[in-house]
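With one protein chain withheld, the remaining protein chains of the complex are depicted in position.
To keep things simple, chains are lettered A and B as they appear, and every chain counts its residues starting from 1.
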Amino acid sequence: MDLIFLQLLTGLAGASTLFLVAAGLTVIFGVTRVVNFSHGSLYMLGAFIAWSLLSRLPREPDYFVLGVLGAAVATAVIGAVLEVVLLRRIYRAPELLQLLATFGVVLVVQDVALWVWGPVDLSLPRPRWLRGAVEIAGLRFPFYDLVLIVVGPAVLGGLLLLFHRTRWGLLVRAATQDRDMVAALGVDQRVLFTSVFALGAGLAGLGGALALPQGSANLNMDLSVIAEAFVVVVVGGMGSLGGAFLAALLIGVLQAFGIALVPKITLVLVFLVMAAVLVVRPHGLLGKPQAMARGEVEALAPIRPAGPALQVLGLVALLAAILAPFVAGPYLLSVLTEAAVAVLFAASLHVMMGPGGMASFGHAAWFGVGAYAAAFAAKGLGAGMAVGLLLAPFAAGALALLVGAFVVRMSGVYLAMLTLAFAQIAWAVAFQWVEVTGGDNGVLGVWPDGWAADKPTMYWLALLLCVGGALVLRRALFAPFGFALRATRDSALRAEAIGLDAHRLRLAAFVLAGAGAGLSGAVFAYAKGSVFPTYMAIPHSVDALVTVLLGGVQTMAGPVVGAVTFTVLQSWLLMGDFWRIKLGLLIIALVLAFPTGIAGAASAVWDRWRGRAA
Amino acid sequence: MMLQVENLHAGYGGAKILRGVSFDLAAGEVLVLLGRNGAGKSTTIKALMGLLRPTAGRVRLAGADIAGWEPHRIARAGLGWVPEERRVFPELTVAENLEVGRRPAREGLAPWTPERLFALFPNLAELRQRPGARISGGEQQMVAIARTLMGNPRVLLLDEPGEGLAPVIVDLMAEAILALKREGATVLLAEQSLAFASRVADRAVILETGRIVWDGAIDALLADTGARARHLQV
Partner (left out) sequence: MSVLVAEGLRKRFGANEAVAGVSLAVEPGEMLALIGPNGAGKSTCFNMLGGQLRPDEGAVRLGGQDVTGMAPRHLAHLGVGRTFQITASFASMTVRENVQTALLAQKRQAWRFWQAADAQHVGLAEGLLARVGMASQAERPAGVLAYGDLKRLELAMALAGDPVLLLMDEPTAGMAPAERAALMALVRGIARDQGVAVLFTEHDMDVVFGQADRVLVLDRGRLIAQGTPEAVRADPRVRAVYLGTAA
């Protein structure tokens, strides 16, 4: 009984820090419409800064409060600088590019933190008063847990007062609904946005600082907390503070009990709860349907098939790719094979993300399912490569059909989070079902048939299947199906009114995307000879997103350009120390330079050049 | 002159919409900007408001050249915009909508307060606590105008205030504009309906494919059947 009670207390205490982070995230999203991936990094910085301050200050309660507030303020200032230097420049960019830029910030902050604070986990010596307990009604409560439990509702109350009782709060709420109108009424948006971002960042920093005494400041806390914060915000309903609070309680308690009872599948449990909530309430516990932010539709220019010049360029590139093995060494050839795989992986994501309008944070799941299907064909069935290559897209497509049936009813960020959830579950299964998948050790010896065993042949096969697959997908997008899909994305209302089945079209796109990724996964498995759970992990999903966004969502050439660029960049940049900061800065620079992606920018330049020539 | 627009050029991306729009607006005057749909009336108003960056030309508001300023500075300088889509904040109450528009009083003008505005639009008084999404289109139009007036603008830019509204509400709008005029307000009205314009305006300019093709007193336009047939098909 006591144990359960203590567990509940731990859960509620954890819920408070989670709420602080999620509240910051949801406030920032509400006003700026930026899904801030780097919010976890601010939380991490809050913890590190708090460590630096608290380990130098006297270990007294007053100084503890001072140190924690100092860390929160410092993080708020960092947030404000981040807003002024980076985010302000990209408010007009497509939502997902903003996400990408903030992911660049995640990478940069990771390396900066590594450089400043080093790789070791930093924990705080805990003075007696922090470890103490309070006796209430014969039960002993850990003092610090109680402090945390009080902080959550107090901050919620403070925020609600701030938003509903001050002019600043009123303007923030108005800006959440229509920011251009607020500007036209004489309000300086920049001040508003910077202050909101600082507030959100400060809340994240406060959360990080408060979490420090019970854990440590370490370099993994950014991504782990951002995943949880996303879940909380989505379960609560984007933009709803009350919802975030409820969801934080739910998730916090669930986690506390999960870790005590079923440590292996806690993560899966959390994501299952999220999926369940979203199926019943597609906009979260207290969320409302997200009105399309004004101006979003205008950003989508019509997709044009490539002009003759571009087609010639494409053919030349393809020819060069075919002839590559005659000049390329084995290392370059394996890079090129990876690039071919990346092309199909990205093109398949592009189908659902571009014309389908459904961004996925978990596209690696289908890649992984395809790879494991190939491994299963090779090792489990002892079948040849042809069977594996055939099985993979079908397995991935079938699973995508199952998952998609309820995922495609969602939209926007909710859909993205659900795909992330399923990818995490798939990853956890691959990781823990050791008998079948080999767990962390993976499946080794997934080799191609003899005739394709040498590198050039395998490369040609990859080129044929992956580039061919991408071309087939491209064709479908310019066919009636592609038109109908884009129609559904642009206006589901109108699409239904002319007789289109929006749900089935979206589902079909989802399945096509899954099958394409599955095929690319199988090719990759045979090319590498092995399959690991990391194929399904979040970073690999992010790779796909980066690739597509890098290339540009609104151009069909985008995924190809993005895949080649990204693979080449990765194989250069991933070498050596501090690759994260290099990659991060590069991503940020690319987003700033090409807000419509490389291919989008190229086609704009092309149009302008032709316009002048004509 | 309260507002002087000289050779204004603006467009969207590559598309040039305004190709040299010029007109003047005197203090206390109601000027109607007429033209068929797509002529560039809303574009003109957005360019004045800084929501669209003019590519050339000058906009003088009470002497200051505001062309190229950001919207919030232009609003503070004294242009008040009522968009054609109304854009009432759907989740804020009527009272809160008005509060968002509040700006300091302007010298020489009696400051607007919610009470004065509820006198101008009596329907709104009892809707104070109703969210913007839950009032009718006509009431939304009134809130949009009242919200902008809370900023005590020197010049009110009204973009088709009667569009999509029931005839009784259109009457109300005309009366409200006349009431504002009696108080000395300066108004630029974008309109497609000559009938509505003739009830409230002193002067008219006609916009056609991004240029002013007619400029004069509204009575002169009503009398000029040739110009009306040529430019307005009436």
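Here is the rule we go by: contacts are C-beta pairs under 8 Å (C-beta built on N, C-alpha and C of every residue); 3 or more make two chains touch, one makes a residue touch a chain.
The model shown is predicted, which means the values in this text are computed figures rather than measured ones.
Of the listed positions B:171, B:202 or B:224, the one in contact with the omitted chain in the full complex is B:171.
Residue in contact with the omitted chain (choice from A:136, A:280, A:493 or A:593): A:493.
Residues 297-298, 300-303, 305, 475-476, 478-484, 486-487, 489-491, 493-501, 505, 554 of chain A touch the missing chain (whole complex, contact as defined above). Contact residues of chain B toward the unshown chain are 12, 15, 36-38, 84, 134-139, 160, 163-171, 192-195, 232-234.
In this section, only the chains that are shown with their structure count from here on.
Each chain gets a centre from the mean of its Cα atoms; for chain A and chain B, those two points are 44 Å apart. Here chain A touches chain B in the complex through residues 167, 170-171, 173-174, 177-178, 180-189, 291, 608, 611, going by the rule given at the top. Looking at the complex, you find that chain B touches chain A at residues 14, 49, 51, 70-72, 75-76, 81, 83, 87, 89-92, 96, 99-101, 103, 147-148, 151.
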